[in-house]
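Of the protein chains in this complex, one is absent; all others appear in place.
On to chain A.
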Amino acid sequence: MNRNWSIFNIVSVVLGFAFLYLPIVLLIVYSFNASKLVTVWGGFSTRWYSEMLSNQGLMDAAWVTFRVGLLSATVATVLGTLAALALVRHTRFRGRTLFTGMVYAPLVMPEVITGLSLLLLFVSVGFERGFWTVSLAHITFSMCFVAVVVQSRLVSYDMSLEEAAQDLGCTPFEAFYKVTLPVILPAVIAGWMLAFTLSLDDLVIASFTSGPGATTLPMKIFSQVRLGVTPEINAVCTVLIGLVATGVIIASLINKRKMVREARIDSKV
């Protein structure tokens, strides 16, 4: 490896990372600002964190978001995985191209349209808007993301693995959860995480489909920012970043430990 860093390299790396992370760093730094004015540094303080915790509205919104995320990501993962399985397995049914296209279409559909159409649906069937409607809406749009992620894994999956499991005494269902599911599990988990984050940061669709008492965190933040950015919001965002970062780090640590263990078995033999 070349250890000589030229000035050009250093500058480009610094600029690149600054472009990506400067706004986030600023946000984190100002969340510890003692001053009430967002852009004026008034010394270090954690007061906005305690204020955030005592802000019932924010806490309620966070709790709603978390519940919506968990529910919609889980259901979307189940449905998306099933859709992917159906698409990969039955390659010759009539209208397959249309069906595939219909699964992919919501990916590129403007969120405003998805949100509006869902709103119209809920209104027309007289569904009271709130937690369930937001969750349903999130399932609808994140399911296709899961389907795409899982399908890309399934394409390279050797279907004879499932046949081998059946041959060795599994019912078709056992073959799926003992062999296929463990093999495609990383993709399923990735799909779940994608669905969860999509649900966490969705503002547009949630605004259309939510009702009183089911305000999600992005909605809450957005409405508060309209009245002016408070350091409290910075604190909330910092916590969010912290949570996401921890998740990513844990995931990569697990992955690394698994690799190390496999390498050890390798070297032993």
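One rule holds for everything that comes next: contacts are C-beta pairs under 8 Å (C-beta built on N, C-alpha and C of every residue); 3 or more make two chains touch, one makes a residue touch a chain; residues count from 1.
By our rule, contacts and distances are computed from a predicted model.
Asks: Write down which listed name, "Spermidine/putrescine import ATP-binding protein PotA", "Protocatechuate 3,4-dioxygenase", "Phosphodiesterase" or "Spore germination protein", is the UniProt protein name of the chain that is not shown.
Replies: The chain we cannot see is recorded in UniProt as "Spermidine/putrescine import ATP-binding protein PotA".
Asks: Of A:103, A:165 or A:236, which sits in contact with the chain we cannot see?
Replies: The single option touching the absent chain is A:165.
Asks: Taking the entire complex into account, which one of A:118, A:154 or A:179 touches the absent chain?
Replies: Touches the omitted chain: A:179.
Asks: Can you list where chain A touches the absent chain?
Replies: Its contact residues with the unshown chain are 158, 160-161, 163-172, 174, 179, 182-183, 262, 265-266, 268-269.
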